[in-house]
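For this view, one protein chain was removed and the others were kept in their places.
Labels run A, B and C following the written order; every chain starts at residue 1.
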Amino acid sequence: MPELVFPLDSTKKFTDQQVTGHNRWHPDIPAAVTVKKGDEFRVHCREWFDGDIKNDDSAEDILNAPMSKVHPLAGPIAVEGVKAGDLLIVDILDVGPIPQEDSGPLAGQGWGYTGIFARTNGGSFLVDQFPDAYKAVWDFSGEKATSRHVPGVEFTGITHPGLMGTAPSPELLGKWNTREAALIATDPDRLPPLALPPEPTNAVLGTLTGDAFDRVAAEAARTAPPRENGGNMDIKNLTRGSRVFFPVFVDGGHLSVGDLHFSQGDGEITFCGAIEMGGFLDLRVDVIPGGMETYGVSEHPIFMPGNTPPQYSEWLSFSGTSVTLQGEQRYLDSQLAYQRACLHAINYLTKFGYSPEQAFLLLGAAPIEGRFSGVVDIPNSCATVYLPTAIFDFPIVPTAAGPVRIDPGIGAPHAASG
Amino acid sequence: MPELVFPLDSTKKFTDQQVTGHNRWHPDIPAAVTVKKGDEFRVHCREWFDGDIKNDDSAEDILNAPMSKVHPLAGPIAVEGVKAGDLLIVDILDVGPIPQEDSGPLAGQGWGYTGIFARTNGGSFLVDQFPDAYKAVWDFSGEKATSRHVPGVEFTGITHPGLMGTAPSPELLGKWNTREAALIATDPDRLPPLALPPEPTNAVLGTLTGDAFDRVAAEAARTAPPRENGGNMDIKNLTRGSRVFFPVFVDGGHLSVGDLHFSQGDGEITFCGAIEMGGFLDLRVDVIPGGMETYGVSEHPIFMPGNTPPQYSEWLSFSGTSVTLQGEQRYLDSQLAYQRACLHAINYLTKFGYSPEQAFLLLGAAPIEGRFSGVVDIPNSCATVYLPTAIFDFPIVPTAAGPVRIDPGIGAPHAASG
Amino acid sequence: MPELVFPLDSTKKFTDQQVTGHNRWHPDIPAAVTVKKGDEFRVHCREWFDGDIKNDDSAEDILNAPMSKVHPLAGPIAVEGVKAGDLLIVDILDVGPIPQEDSGPLAGQGWGYTGIFARTNGGSFLVDQFPDAYKAVWDFSGEKATSRHVPGVEFTGITHPGLMGTAPSPELLGKWNTREAALIATDPDRLPPLALPPEPTNAVLGTLTGDAFDRVAAEAARTAPPRENGGNMDIKNLTRGSRVFFPVFVDGGHLSVGDLHFSQGDGEITFCGAIEMGGFLDLRVDVIPGGMETYGVSEHPIFMPGNTPPQYSEWLSFSGTSVTLQGEQRYLDSQLAYQRACLHAINYLTKFGYSPEQAFLLLGAAPIEGRFSGVVDIPNSCATVYLPTAIFDFPIVPTAAGPVRIDPGIGAPHAASG
Partner (left out) sequence: MPELVFPLDSTKKFTDQQVTGHNRWHPDIPAAVTVKKGDEFRVHCREWFDGDIKNDDSAEDILNAPMSKVHPLAGPIAVEGVKAGDLLIVDILDVGPIPQEDSGPLAGQGWGYTGIFARTNGGSFLVDQFPDAYKAVWDFSGEKATSRHVPGVEFTGITHPGLMGTAPSPELLGKWNTREAALIATDPDRLPPLALPPEPTNAVLGTLTGDAFDRVAAEAARTAPPRENGGNMDIKNLTRGSRVFFPVFVDGGHLSVGDLHFSQGDGEITFCGAIEMGGFLDLRVDVIPGGMETYGVSEHPIFMPGNTPPQYSEWLSFSGTSVTLQGEQRYLDSQLAYQRACLHAINYLTKFGYSPEQAFLLLGAAPIEGRFSGVVDIPNSCATVYLPTAIFDFPIVPTAAGPVRIDPGIGAPHAASG
């Protein structure tokens, strides 16, 4: 078994642990641990709200989730001998929820959650249709998940880290801050905001203290978006067996990981759309010296997904194009086309008895696939979303007999944003 | 074998055939053939430029491809007893290139082509990086394709119709024309254009003649984009074994099909990105009366893909986010993120000896997958493109030894747009 | 398209064709056609009883099927420059039923058949339980098959040649005749027989005539079994996209092919268990000089299956061990264990309304998988048979509610062996 280099105690807050991680990107955050090329090691990961979300039937915790605390990351992990310009090879040997514990109050202890974020707290992919906060709690049985808030489905999780990245160089960090500030400046009061600027409140920066802490907290980039270093890519197939090649921007690489998901649909469309959990990650690292130049990978990791995701042979697919719900024609906008495809799927599922929120939560959490089908046929992009039919315990395909109606149960907990 | 209801003679132009199809959408185009529910039937399909593209080493034909002639469609096919408001079930029993012929001059006769369209003639997904016209000719061996213009790869085609749709109602057609005209009006001289307005030149409208022809030609929608009726969806997995459920807007359904592809990557990114060909399509039709209301499918077909696409177990994936090449931050723009992911893949492939154009043509034609990975992590969408490693006849994965260099051969034919 | 080198006219008997094939193995049968390394070519194949089996509701034709006429083979195909000791590479580019024809009376013209052979005419894998003859006719719709004789199922065919082989050398032929005669001699009157000796009646030997014909007919091996040259291997996954490496025993290789199947279960358990049909085969040939020694392939072809078989993600599996139905313990007998597994599956299917014969015919024809699960746990081998659940149009998995009962329809035609 790999050595545990970044341990967490499930009963303590992220800031009270034996080793302190971080929740911002900055080149000056000191390495928390150091490993060697070829090492296999385990890190524990905290769920992304550090335990603030409860296994209950209320969505108030989602409504008030503290965005400035995310993401508690394991790392930085320095790799001896790695230099800027190298490609850092990271093999995901294993990834899973918190092992060997009875049911507990921390997400990952036998359960996880999905949330639709309210417009006032980040919003979601479909914020105009779903302005309020909702939650679904999912129970784990082996590799499978079910939910009392979304009955009628059971699916195998494609467990993965939502966030993996190397530390940015000072130049890269500067580039991020400049371009994101410029975007925010175009509509600074927008709700939800266009981007998240550096935020010292709730910053956790490893062992930094004093002036160094204050300086870095003021400069450090938030972890919400994916960027050139990887980061919060939320790629649902980065599961066990995957190999990732990260560009290295600072000596040592300074790899950090977190935001574990038990399962996720392509897009993670409810924002907190995956089944969020704490857990562990077993990694092995290696290096291709000078690999960024050799392979032309100057930014954005490349990867090979594992070969053990669940197999489904029957899918029901919905398409959408880049026309708004109000009928306005947009030009080749795949983001919009995927929204429309997802809305079509949600509308379809309501015919079987689900509330729109249940359907939305399901699309965020289940292993649906989202595809760029056509991106050139002016003026319409065509996007498609694929639902594996086997995850439903009732027939989901159209027939002349019409849809069966399920009992939607207690529904998804709701909290209005006031 | 299914009855041949829409025959084509490969030696004659689309307008000189026994039965004339159409290349515009309009409710008043008369049905070319009528079938019954439950019928299995075959239609022949013309390649999308009606034979104007040649099996040669020049790209002048791509540069000058007559956009106003596309797409020559088989249909409209009326289905007896089908009413507006129904869901029309279409089973794709089989689809393939022109059978039983020796090599010939028509795309589909043992070969097909992919083109990068020039900025002056439609442009492509990456028009700013690739403003000129390029072509690749692909030879078919059974289900596999190879190209003298893109050496080093061989892949199994996921043969499919790029375009399938039902006729619009007058109201729906009106909606299309209004919203697309509004878009065009925002930048009427843009190159490439934002959308394509009705165009009587080269319109083919079945048996219509005289005043009726003129009226319909002036109103009828172009076939380039996918819309509420399906249309040019370019979904690469709509292959044999697929079942599609189309909304029906006019009595009889008036199904039309065309734009056959031997293979395509998700997105069809070079515009003429698939391997274009003529061929045949075997269909079976059925109906769910009132299905649009029953299942909430008021627009955009839903479908179940077939279960015989080629299986690949190893993929190399590239990611991109919604930052422009110039470094500007855009807000959750998946179209841009997919462009960046594709550019990363193209750049990577050049390290093995391909020209950028060869790599671009390959991504359009090979069965690559394009995914919406994250669409909510403000401000960056994350898109990913997956290349099946087995299509390359050399090792394509990063190693410490560095990339092998292939002989790029004669390269992709090029025609500057002057 | 590949050149047609071995044409057949569907309206004529195998012996009345333009080019005459053969139905016995012998080194002295002259090559019917000659091709070059790298050539792509098409051959037509006759169904294995040369048209004697009808598309009707009687099994008399199965009862009286003329075993001495099988298998009408396309070939021998000589490959220029190939020498004994080489490995002959054969790529299966495509394979399918008779194309471009309306429904016709010859198996392959839109339909095929499966037969349970009677004890008096070859018998089957389960001859003690099924001593009589039965038949099922299957109709083709694109890649899928259904049967009026086995309702409630539809499946995608994994189309393949049951028989492919190179000509034996005189020494190899002698070895076959000696060892098979020795086996027959142990119980010469057994019904069904232990093996089939050379049989001049109904022998077809290409262009041979006169004394040469008589000598060869007396010596030539029957085509029923697979042997060192390949032959009637009945491997259901040798479908399009497969590459086979054949040992070469005579100069030129002398490849012959036939016994096309629209679909087959592992084992082809009803003897005539696949869905038998005539059709075509597109091949490409190449060579590894001296490959038999280089790779240690001195006998029996090796192969790489294609990557487009239908995918199924849910299977129901039955196991069996090497104990006879009468309760006798046998020692590690996988043949018996597979019989018991198949009988368990048949018994299970009868609970849903099928007759035992319908279930048996289904297992022979559908893409079931048969596995050697344990072959060492003395005294019991364990064999398993996997049924893809998606081929049934009703739920086939055990539940507390018990099995649904289907209407078995007209059942499988039956002919008692008198």
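Quick note on the criterion: contacts are C-beta pairs under 8 Å (C-beta built on N, C-alpha and C of every residue); 3 or more make two chains touch, one makes a residue touch a chain.
Fair warning: this is a prediction, and the values are worked out from it, not measured in the lab.
Visitor: Which of the visible chains would the unseen chain be in contact with across the whole complex?
Guide: A, B, C
Visitor: Sort through A:Ser141, A:Thr209 or A:Gln326 and give me the one touching the missing partner chain.
Guide: Once the missing chain is taken into account, the touching residue is A:Ser141.
Visitor: Touching the left-out chain: which of C:Asp61, C:Glu219, C:Asp333 or C:Glu357?
Guide: The one listed residue touching the chain not shown is C:Asp333.
Visitor: Which positions on subunit C touch the chain that was left off?
Guide: 87, 122, 124-125, 175, 179-180, 182-183, 192-196, 224-228, 230, 232-236, 245, 266-271, 273, 288-289, 291, 294-297, 299-305, 307, 313-321, 323, 327-335, 338, 340-341, 344, 347-348, 350-351, 369-384, 386, 389, 397-400, 402-403
Visitor: Which subunit B residues would touch the chain omitted from the figure, given the whole complex?
Guide: Contact residues on subunit B toward the absent chain are 310-314, 390.
Visitor: Give me the subunit A residues in contact with the hidden chain, please.
Guide: 1, 3, 40, 91-94, 99-103, 109-110, 141-144, 156, 240-241, 282, 284, 306-312, 390
Heads up, the rule we're going with is that only the chains that are shown with their structure count from here on.
Visitor: If I list every residue number at the interface of subunit A and subunit C, are over half of them used by both copies, so same, or under half, so different?
Guide: Since more than half of the residue numbers are used by both chains, the interface counts as same.
Visitor: Based only on mean CA positions, could you tell me how far subunit B sits from subunit C in angstrom?
Guide: Each chain's C-alpha centroid was found; their separation is 39 Å.
Visitor: Rounded to a whole Å, what is the gap between the Cα centroids of subunit A and subunit B?
Guide: Measuring from centre to centre gives 32 Å for this pair.
Visitor: Using mean CA coordinates as chain centres, what's the subunit A-subunit C distance in Å?
Guide: That pair's centroid distance is 51 Å.
Visitor: Two or more other chains in contact with one residue: find those residues in subunit C.
Guide: Residues 310-312, 390.
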